[in-house]
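For reference, the structure discussed in these notes is given below.
A protein chain is absent from this complex, but the other protein chains hold their places.
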Amino acid sequence: MTRRLIVLAVIGVALAPLPLLLPAAQEAVAVRALLFAMMAVAWNLMSGFGGLFSFGHAAYFGLGAYTTALLTIELGLSPWIGMLAGMAVAAAFGALTGYLAVRYRLKGAYFALATFAFAEMLRLAALNSELVGGAVGLTLPVTGEQGWWTLRFDVGDPAYFWVALLLMLGSVATVIVLLNSRAGLNLLAVREDETAAAAAGVAVVRHKIMAIGVSAALTAVAGGFYSVYYLFVSPDLAFGASVSIQAILPAVIGGVGTVWGPLIGAAVLAPLSDMAATLVRTPPEFLAFLQGRSGLDVIMYAVLLIVVVLAMPRGLYGRFARRPR
Amino acid sequence: MMLSLDGIEAGYGGLRVLHGLSLEVAAGELVALVGANGAGKSTTLRVASGLLRPSAGRVVFDGEELTGLPGHAVVRRGLVQVPEGRALFGPLTVAENLAMGAFHTGEPADRVLELFPRLAERLDQRADTMSGGEQQMLAIGRALMTRPRLLMLDEPSVGLAPLMVRAVFDALGRIRESGVAILLVEQNAAQALALADRAYVLENGVITLSGTDLAGDERVRRAYLGL
Amino acid sequence: MILRLTDVSKAFGGLRALDGVTFEVEPRTVHAVIGPNGAGKTTLFSVISGEQRPDSGRIEFDGQDVTARPTHLRARAGLVRTFQLTRPFAALSVLDNVAVAAGAHLRTRKEAVAAATEAIERVGLGAYLERPAGELPAAARKQLELARALALRPKVLLLDEVLAGLTASEREPLVTLLADLRAEGMTLVLVEHVMPAVMRLADRVLVLERGSVLAEGEPAAIARDPRVIAAYLGENSDDALA
Amino acid sequence: MNRTISRAGLAAVVAAAVIAGAWARSGSGTVTAQAVLTGLLLGGVYALVAMGLTLIFGVLDIVNFAHGAFMTLGMYATALLASSAGLNPYLTLLVSVPLLFGVGYVVQRHMVSRTMGGSLAAQLLLTLGIAMLLENSLLLAFSGDTRTVPVSFDTPLRVLGAVADLSRVLAFVGAMSLAGAVWLLLTRTRLGTAIRAVAANPEGASLVGLDVRRLHALTFAAGTACAGAAGTLVTPLVTVEPTAGELFNIIGFVVVVLGGLGSVPGAVAGGLIIGLTEQLGGLYLPGQSPLLVVFGVFVLVLLWRPQGLFGRPA
Partner (left out) sequence: GGSAPGGGAPDAADASGTIKIGSIHPLTGALAFDGQQMSKAVKLAAEEINNAGGIKSLGGAKLEILGADSQGKPEVGQSEAQRLTQAGAVALVGPYQSAVAAQVATVAERNKVPFVIDVASADDILKQGYTYTFRLQPSSDTLGRYGARYLKELADRTGQKVTKVAYLHEQTDYGTSTFKSFSDEAAKLGLEVGPQITYDALKASDLTTELTKVKAAGVDALAVTGYYRDGLLTAKAIASVQPEVKIVLGVSHGAFSSPVFPRDGGAVAEGIYDSNFNYDATKPESKAVLDAFQAKHGEELRFIPFTSYECVRLIAAALEKAASRDPVKIREALAGISFETVLAFDGPVEFDESGQNKNATPVVLQVQDGKVVPVHPAAKAVAEPRPAAE
């Protein structure tokens, strides 16, 4: 564990000067990568280490985003408080729905689709709820006091990156510490074989719900940061299926059930679509015919995804790590 | 020789399990392969069945080289394995499991049901709800449905009641008499050696002993017969 | 009485896997359960360990009614089973597999690892400590089952065919181990088809057939019982018993 | 058998109660009749979409996110042939089904096969990639412009004051026929049993001489061919555009899971339930998205039967 935490600290130190080196447009990509990483780390805890395949992480993300946005807009509270509240709300929601799903023995695809259904229900509820701005969503104030407490900075201010970096490091550290605890080991045992885990004295339901709750809370942090950074949440952005997919993709690309996989996946994935778009926009000489073909960048992105999965079905990191521990 | 494995090297990932193993089975013969836990017996059968590709060596069956052929192609040539984990079709019924064994042969199930009457009682039960021993019977039965010319069994008596062990060994005897050669991996060395025409001892991935009367060999008696 | 089953029944659809089974286990004894394949032995263990709820009947352990208690609590209380069809945590190392069980009683990871290592050494699996359990050969998985159970510090240990798949010489140390465990005060219930070991270890033998108790008694008497010979051992059962 | 009958009885009672309630809420018999009719027909379409998915999802254990995109491919085949060659849209089944079968075979053989037995997540990602690739290739080739394929002989049919377009009725009939065909394939043929055997234990399958890789590819191809058929059958009802199939993807999953993975009758029942829930739910909760009710019902059913309506307990 100590070794992993040291590696994490090194990563943090190495990344910290990044916004001072990158052009502003790239910094936005870097922040997006951190956001992806946070979501994937959280997803990975529940689905990679916990074996509970979630296809509805948008629920937790959205609860975090909406709670933070609402508390900031309506009560003028600091987003930090919003994020904490969001964590609590998401964890409660995760624990409750998780309890239902686990208690009634939903497994595999059934479990996955149930989580999806919960997220969709939240989306549809938000869509029709005046309180949270209905389909339009909520816009956070652009102007106002700036600073670390309000998490409001000038556009392109490196502070955004640093906040995201801190939150991401915090998430990963949580996962590392948890995995190294008795509860973490038990969780892995539950993932491998519930029946055997129970026979070995592990409280199966409790561990599953713990994994869901912690994962939900970590995802809510990402959601909260999203609303702070993009200053806007809407039902689709917060609770949409694409959010859930976004939480899964980096983990898969990097390696499911590995500590570093989601980080690597996010680092690869976030710039990928921009790179594809750039390539199509200003292609090198021999690819000139590509110029300005819309759809082509998405095609290239898709092809890259496919190639990565085919070449490394266990992910970039998973390919080299022997075991999922 | 009906089956010959020649200089097989194989393993999993970085782990090498077989180090130049060679063995042979002649037509109509019942050959036993004994060895300690982890010696590589199952691995040997996996290589012969085409489930695991050896990194060196040859598998020759009936004069045809099978090395690297996929499992299903090996089976269709008459070289059939009853694997260690049984590999049954869990959600399918007993009858369906047997029918799948006969997929390419159309073999009727009578003979198998006669051999294992318990299966006849449970034709519509899901395979994965059968008791451990019942599953073992089904696995052997299913393999017989493929009409093998050489049957390889990986510890067929594991988990069987004494009466049933006897039945299985009797069955193996009868199967051999019907002209099917048998390669038998057994931890129940006493009975296996008593039945076998010949035997090999596998230790750490190489054959260390072979012969027709290993039961008389002092080392074998001590290590595998517990005498 | 450390374990008592009263009139326990369990049916799967129309099949009565257990049919009014009543039996008692004295502390510090070895109780063997034998019977033909499909007689209900494993089901009996599943019901005792809590993995399956009996349709009717009562299970008492250590003076308490545990019929409705969840599996993990029974395990922690010392009522521990192994699985006939082994169930390793495939992706975890052998050490972690056992550490999970050891953790049920130990707070720190360090202690758990120490206890796990000891259990692993004891069953003779020391060479595999860091290997992923999914890669173990069949026989080693049986030993892993045993190690995991031991790490839970059982009072009553339910062993479902732990000797199956071992060569005679490999069985020897395990049989000795089981005898030692008993001598240390553990109560063992073993399902086993390996009759020589049963004859050597058991104080009493329960014979199941088609879900019901066919006979119960001293090993020697059971081995002579004509019903048991007809249903289970077979004529000329000497080689089976030897 | 008895259980099936009692379950059917229960379903009938529940359905009757729901319909009566809807009648009371909407206050109009015609509207209720229309909702039921539309619900059934729509349910047929959902079942149609789910048919191929349940094969692939249930049998191969692959979460196929490209199913909607495959369907779109079928729609384009139909739209192009109908508009350029002037073919009757239903005749284009002769093209769309083999075409998609081939596409499915190739996709499985060269891509999906590599993730077989891998994690759910890797498959999800792969098929998602394939879906994006197909969708945007269609966009590139045909631009985002919408196409429609009117059926010249389409007339509204009237039942109990409710109306249904002939094309919708045809889609429904097509769905039921396809379901029947798939069901027969899986349960009544050796090939079908083999497909299920491969799903249950690939190693065991190979040990009885089944060519696992080929069977995987065949199953995937058959599922994809179903998507092709579905695409053709819905083309007269919808607008054809590169993202047209997306609409059905999620509903397809919901139907498949509700009915029980790999269960053909489950897909039909699931489709009809979802169709009816959507339409009748609209009467109960006007102003809310019918999907809210759909997902609510979905979760409740799963809590009641975690393996889906027709799924076998794990």
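Each chain carries a letter (A, B, C and D) given by its place in the written order, and its residues are counted from 1.
Just so it is clear, a contact is a pair of C-beta atoms (placed from the backbone, for glycine too) under 8 Å apart; a residue touches a chain by one contact, two chains touch by 3 or more.
Quick caveat, the model's predicted, so the values are computed rather than measured.
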item	value
Partner chains on view for the chain not depicted	A, D
Residue of A:L5, A:L22, A:L166 or A:V205 in touch with the missing chain, whole complex considered	A:L22
Candidates A:G86, A:G133 or A:P313 - the one touching the absent chain	A:G133
Contact residue for the chain not shown (choose from A:T67, A:T115 or A:S234)	A:S234
Touch residues of chain A, complete complex, unshown partner	19-20, 22-25, 27-29, 32, 127-128, 133-137, 139, 141-143, 154-158, 161, 230-232, 234, 236-237, 242, 273-274, 277, 281, 292, 294-295, 297-298
Missing-partner contacts on chain D, residue numbers	26, 28, 30-31, 34-35, 37-39, 41-42, 45, 136, 139, 143-148, 150, 156, 162-165, 168, 234, 237-239, 241-243, 246-248, 251, 279, 282, 286-287, 289-291
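Criterion: only the chains that are shown with their structure count from here on.
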item	value
Most widely separated chain from chain B, with each centre as the mean of CA atoms	A
Whole-Å separation of chain centres (CA-atom averages), chain B against chain D	44
Averaged-CA centre spacing for the pair chain B and chain A, given as whole angstrom	49
Touching two or more other chains - residues of chain A	none
Chain D: positions in contact with at least two other chains	none
Contact graph of the chains (line, ring, star, complete, other)	ring
All touching chain pairs, where touch follows the definition stated at the start	A-C, A-D, B-C, B-D
Residue numbers on chain C that touch chain B, as the complex places them	12, 15, 34-39, 41-42, 84-85, 135-140, 161, 164-172, 193, 195, 231-234, 237, 239-240
Residues on chain D engaged by chain B in the complex (per definition of touch)	190, 193-194, 196-197, 200-201, 203-213, 312
Residue ranges of chain C in contact with chain A within the complex	49-51, 70-72, 75-76, 80-81, 83, 87-93, 96-97, 99-101, 103-104, 107, 109, 112, 132, 148, 152
